[in-house]
Structure formats: C-alpha cells, structure tokens
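Every protein chain except one is present and positioned as in the full complex.
Per-chain residue numbering starts at 1, and chain names A and B are given in the order in which the chains are listed.
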Amino acid sequence: METRKAIHMVDITKTFGEVVANDKVCLDIRPGEILALLGENGSGKTTLMNMLSGIYLPEGGRICVNDNTEVIRCPRDAYNLGIGMIHQHFKLVDVLTAAENIVLGLNEHKLIDLKNVRTQVKAICDRYGFVVEPDKKVYDMSVSEKQTLEIVKVLYRGADILILDEPTAVLTPQETEKLFAVMRNMKADGKSIVIITHKLHEVMEISDRVAVLRRGKFIGDINTADTNPQQLTDMMVGRAVSLNIDRPEPKEPVERLMVQNLTVVDADGVKRLDNVSFTAYGGEILGIAGITGSGQRELLEAIAGLQTMEAGSSIRFMPPGKEEVELVGKSPLDIYKLGVGLAFVPEDRFGMGLVGSMDLSDNVMLRSYKCGKSAFTDRKTPRALAQKIVDELEVVTPSLNIPLRRLSGGNVQKVLVGREIASEPSLLMSAYAVRGLDINTSYTIYRLLNEQKARGAAVMYVGEDLDVLLELCDRILVLCAGKVSGIVDGRAAKKEEVGLLMTHLEEEAKA
Amino acid sequence: MTQLISLFQGGIMFGTVILYGATGEILTEKSGNLNLGVPGIMYMGGIVGLMSVFFYEMNNPAPNKLLCILIAMGCAFAASVLGGLIYSILTISLRANQNVTGLTLTIFASGFANFFGGSLNKLAGGVGQISVATTSAAFRASLPFAQDLHPILSMLLGYGFMVYLAVVLAFVTNWVINRTSVGLNLRAVGENPATADAAGINVTRYKYLATCIGAGISGLGGLYYVMDYTKGTWDSDGGIERLGWLAVALVIFSSWKPKRGIWGAYLFGMLSWLYFYLPGLTRRSMELFKMLPYLVTVIVLVVVSLRRSRENQPPAGLGLPYFREER
Partner (left out) sequence: MKNKERTCNPEPFMRISKRGVVMPLWKSLGIRAIALAAALIVCAIVIFAIVKLNPIKVYGAMFEGAFGTNKRMWVTIRDMMMLLCIAIGLAPAFRMRFWNIGAEGQILAGGIVSAACMIYLSKSMATIPMMILMLALSVVAGGIWGFIPGWFKAKWNTNETLFTLMMNYIAIQITAYFVALWENPVGSNSVGVINSKTKIGWFPEIFGQDYALNVILVLALAVGMFIYLRYSKHGYEVAVVGESENTARYAAINVPKVIMRTMFLSGALCGIAGFLAVSGASHTISTSTAGGRGFTAIIVAWLAKFNSFVMIPIAALLVFLDKGAIEIASRYNLSNHVSNMLTGIILFFILGSEFFINYQVRFRGGKQKEVQA
C-alpha cells in the first residue's frame, strides 16, 4: 500500500468544558483505503472526525490535507478540500425532497435547477450502485434511504474522502452488506473512506487498516490483515475484558405480563404495532430485538400507559401477591395508583426519563413525589435515596445539587436505572439502556438487570447490539415493522437467525 | 353598495398594513426567528419615516414629491432594519430568548415612536401636531383616472402605490422562498440549522439577513399606516401595535406562505372595519364588535391547531437558538 497521506492530523486537541474529548491525537488517512476508526462510545472518534468535517474547531494541533496545512473552519471548507462526512444523526431537512437536500447550500445556480440535479444524481447512482428517488420527501424515507441520500449528497459535492459515522447502527445485516458493497466500489474508484465503528466484526470485514482511540487518546494503528478481534479489543478497552456476560438460569419463571393483540396507530395513521402478542415471565430477561423504529419504543410505552391502543388490545399484568390488572386504557397515573411495581427506563433519557435542569434528588423523586397527603414535596427521602444511588452505583458527581445535564451520559443513566430499580419493580422495562455508555458502565447495567431477574422481576431489555442480546437474554422477541416476527431462545439462537427475523416477516410461522 | 365599497376600501387600507408586517415576519420566521417585535418594528418604520420627511418638509418650502417618497421609504426601511438588527444581535449572536427580546423591542419602539410622535414638533420648536401634508398626499395619490372609473374598478385601482407594492412584495417573497437557491437555503436554515450548517450554509448570515430584511418590509407597514391612514400625522392610540399583532397572527393563518397572506390580510382588514358598517349598533355595542378581528384570530388559531398537516407546519427550528458546538 502506498504511504502518501491524504490526511495527516497532528496533535489534535479538543475540550468541551472540563471534558477532554481529544488529547493530542495523530491520525493519517491514506488515499484509496478503508480506514476503520475504532473505539468505545465516548472515546472521541466522532469529535475527531467532526474537526475534519468542519463542525468543530480543534483547540490545538494541525491538519494537513494532501501535504498542505489547512484550517477547516466550517463544513464548506471541508467540502472544498474534498472531505465529506455522513453523520450518525442524518443532516437532512425533513420537509425537502432528496434533490433539494443534495443541492442545499451549493448555490450553483440562482434558481433551483432540479432537472440537472436529477441527471447528475442518476450518474452517481449508476456508478456505485445506489437507488435514490430525487423527488421523494425525506420524511417519507426509510433510514436506509436517508443514509443512501447522505452518501450521494457527499459524492455530488465531489468528496474524495468520505467519513461514515457508525453507518451500520441503524441498518439490518442485509442493508449493511449492501452498504459494504458500495463502499468497496467507492474504494475501487480511488476514494478514501473512514468508517467509525465499535463493532469488531465490521472492522475485520470491511477495513484495510484500523486506528484505535481510547478515552480521547490515539492508541495505535495496524493493518487489518495483521490483527484479530482479541487484540483490537485489548487496544480499545485497554485491558483484556471477559466478553462473557453473566446469564444465570431463570428460577421458577411465573407469568407476569401477557400482551395480546396489541395494536398501536400513531398520529399519522401509521401502524406502529400490529397485533403483538407475547408473555413475559418473572425471573427472566426477555430481550427485544429489531431495527431501530420497528415498534420497540411504542411497545414499552404502551405497557407504561403512554400510548393509545386500538380496540382488541390487551395487556394483562400479574403482579406478585396482587390481583391481575388490565393495563389497556390506564394512564401512567392510574398505573402509579395501582402500586403494581412497573419500572421503565426509557430510551430518551432527558426527553422522558429525567429532567436535565433539576438536580439529582429532584430527579430521584420524579416517580414518587406524589407520595403522602401533604401539598408539599418530601425532600429528605429522595435525597437519601439519591445519596444511596450515588454510593452504590459509583455515580461520579461533585454533589447532589448539580443539574443532571452536567453529568456524563453514563452517570446520568446510572441515576435513571438506579431510581427505577429502587422501587423494587415486579416488571422492569429498559430501552437501549447501554446506548452511549462505556463498557464498564454497560456491565454495571447488565449486573443490575440480572439482580432484578434474580429477585423475580420480569425484565424486558430492548437492545441494538445482537451480541449482547444473545449473551444476556433468556428469550428474545424480534420485532419487524411493528409485528412479532419471532421469539427465540437466547441460549440456542444464532445471530444470523435473529438478523433474518429482523427483516423477514415470513418467518412468523416458525414462532 | 357605497357602504360595501367603503368597507372594502377600509379593509384594503388596514389589510395593507397587516400584509407588510406579515410578509416581513414570514421571511424572518423562515429563518427560524420568531420576532414578536413586529409591532415595534412597524412603529419604528412609521415614526422614522414620518420624522425624516417632517424635517425635509420643514426645511424645504416646496418639497419634491418623489424625493419625499424616497426619503420616507428609505428612512423607514433603514430604521426598521435597525430594529431587526438589535433583535438579531441579541437573539442570534447573544442567544437571548426570542420571545422576550421581541417583546422588549416592542416596548422600546412603542416608547420611541410615541415619544417622538408626541414631542417632535415641540423639540423642533414648533407647536401642536407634526404633519407632513405634501408627503402624505404623494403617498395617497392614486392613478389620476382611477376616480372616474366604474366604482368597482376604482375600488381596485384607487389607492396609493404602497397598496400594490405590498402585494408585489408578497409575491416576490413567495418566489424567492420557493424558487431560488437562496430561498432553499433559507428554508433549510429555519427547518434544521445544524443540517444547513453542515451543508456549508452560513446560518448566522442567513438569519441576520432574513431577520433584518424581514424587519425592513414589516416596517413599511408602519409607514403606510402613518402616510395613508393617519394622513401624515402621528396618533399615539396604539393602532399600529394592534395591526402589528394581527400581522403576527396572520403568519400562522397563512401557514408561512406569503401568497396566502394576501387575502388573509384583507380579510383581517375588513373585519377590523365591520363594526363601522353594521346597522343598528350603539356606541357601546360598537366597542364589542371591534373585537371581531381578534376573536376571529383566536378561532383561526384553534382551527389551525385542530388540523395538522405535514406541509402547513411552522419551520421546525422556529424559536430555537442555534449554537454549532452544542453538545
């Protein structure tokens, strides 16, 4: 491989307040290679690439593009240097069409000339094997279509260096294969590609070379052919970690939650959940797999009383030592009043589970502030509980009085999970509980879930990492487009099998 | 019939004021800035336009009509842009809350305008009200033959040029927003500034320009009110402010489409005058009927909130500050 450098980054430093996101990172990108940028969540991969694409400005260090030192001050600079980034959260305007999004900001013509755009887009699509409908509105597109559009947009602007930030997180295994094929086509065409990921098998499959970041520092780079997943893991986490997640056998599982014919239609009239039926048992962890947006969120929210359900839906909840209750038609307030021990760790921490501007103890009392007859809130109990959570879960915080938003993602999640577990639930639902957390915190969360399972709680775990689901859960329910496409045994199932269920509904018969 | 015609004419007059305000505010809101300072900006446009020609007429015994118009419009536009600039500096660069800043601008400008409107003549050493008869006449001049036409035609053609300018501006704004690259970029800035930024659009510049030019257009509404409705004098009864708020409401009514704002403005204008032409009203009940445009606005707001379609929504980034390094 030639050693000329397309990009040469030296001693790049970037801080956010007190947090050092990148600490003197050096990185090279060579022409015509696929470089995997590997690191745990929060290791600074995205921040580093954002400085290359002009979103952030480095506070120290320099960037050379084709042997010239450049200052990339804004995304336009990056485009002009032939650098294009496909962000994890797509940078698309929902109410515009694909073609409008592609020409956005280019000002090639005074008037919008969509005809010309269509021809050029078609040329790019034919060359690399994409499909893009130029007149489709973005809000009508699937995740995969949006990602394709993003790549076409970057290519349209003449990018020679493409940066993809966790492109496979939202794709099915089949869509991932398609993406990889396209990436190989682009590489063959002489483009350099950086893929940001923390999935080792993808690194092994697609990349020519791997660079590893850990806690904002550059650890090293190595040709993919000369390494193996174990070595990369060691580089990524700093020490050898056991990849095994604990999974005790369920003890005397009892029926806890019986969902039947659950159907949810959203405000736009789209069926989010379609006739979903399953049973969750106390003493087991039921995993829920599926492509993001297949109805996971709606399912948990429906059980928590946050969704309106169609007629015929039934959610029977059998709390231990209490009478069976029907949850359909009950508001969160009704469910709270029943005192049945339903805990819910929602996906959107600050959008639903917590209040970012409030301090720890105020957040801890979010679910229990109604206790007691007094018109005033009880401050002492939540404060003691907050202290307990901080101590037991090793939450790193300067004090209990700090607004929660100022804590890091992992500590925030510990507070949220700690609060939900403190209520000694008989049903614990969690959505993407480890998203954005480092490996250590993730393991803490797995341990907490297993403790609840051992206590006899029914645990529902919505996850995106199939490896974790297959190691943690006793059974896995797979959702596809709002339908249950299968329920598999977590110990026996193969990853490919689950991947297929995520995309193919005809497998329903087997379940 | 004559009553109906004069209702129509009154409606066009107030409607034009509202239309300027709304067209400017649509442009502003398309960039994601919700400027509640529109009434204030219209005050600025009105008073500064008036003051500029007041000094011109005072110092020139035989003022040139064309120059009068140019001075008034230029100064009104510039003052309104200045108002928009204050708002922009505070909300875009200093990231102050948009609603609070807008309201402050309205408080400031209502004070500014009514103070100078009430005291200017005194400060200039004169007595009584300020008046710019020549300029006002120039603004109100319609086509010379319009009055002799059939009543229906003269109802359509018998106004000063600013009535037609408002319609033209609404169409032009509509065209710019929907047909040009600049408009496309502007829509992106208002919908999703982070995306626009990543696409290489200078978000700050677009926000500043849209807000300031929008303010300039809104301010012309105040000038028209002063030159046509109050005939070149100042009236500190808050009439501009009332119409300014209706203009803000019209933005929602027109679902951010300047073309749709045109007939909405005239409708609001006519509703404002309806009390005057309804038979059998006492002075007391007239007061109650004067609330009609506001009541209708409330009903419109409720109706808009009931039917939600994807195409008629406000710009998604409306009211939110943008900070690139937000994390």
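Observations, loosely collected:
Heads up, the rule we're going with is that contacts are C-beta pairs under 8 Å (C-beta built on N, C-alpha and C of every residue); 3 or more make two chains touch, one makes a residue touch a chain.
Source: prediction; values computed, not measured.
Considering the full assembly, A:158 is the residue among A:158, A:220, A:248 or A:312 that touches the omitted chain.
If you put the hidden chain back, the residue from A:348, A:394, A:424 or A:496 that touches it is A:348. In the full complex, chain A touches the hidden chain at residues 16-19, 57, 66, 71, 73-74, 76-77, 80-82, 158, 160, 304, 306, 331-333, 335-336, 344, 346, 348, 350-358, 362, 365-367, 369-370, 374-377, 379. The set of chain B residues touching the chain not shown comprises 36, 86, 89-90, 93-97, 99-101, 103-119, 122-123, 236, 242, 245, 248-249, 252, 283-285, 287-288, 290-291, 294-295, 297-298, 301-302, 304-306, 323, 325-326.
Keep in mind that, in the parts below, only the chains that are shown with their structure count from here on.
The distance from the centre of chain A to the centre of chain B, each centre being the mean of the chain's C-alpha atoms, comes to 46 Å. Across the complex, chain B is touched by residues 16, 53, 55-56, 74-76, 79, 85, 87, 91-96, 100, 103-112, 139, 267 of chain A. Every residue of chain B that touches chain A in the complex is listed here, in rising order: 179-182, 184-185, 187-188, 191-192, 194-202, 308, 310-311, 313, 316, 324-325, 327.
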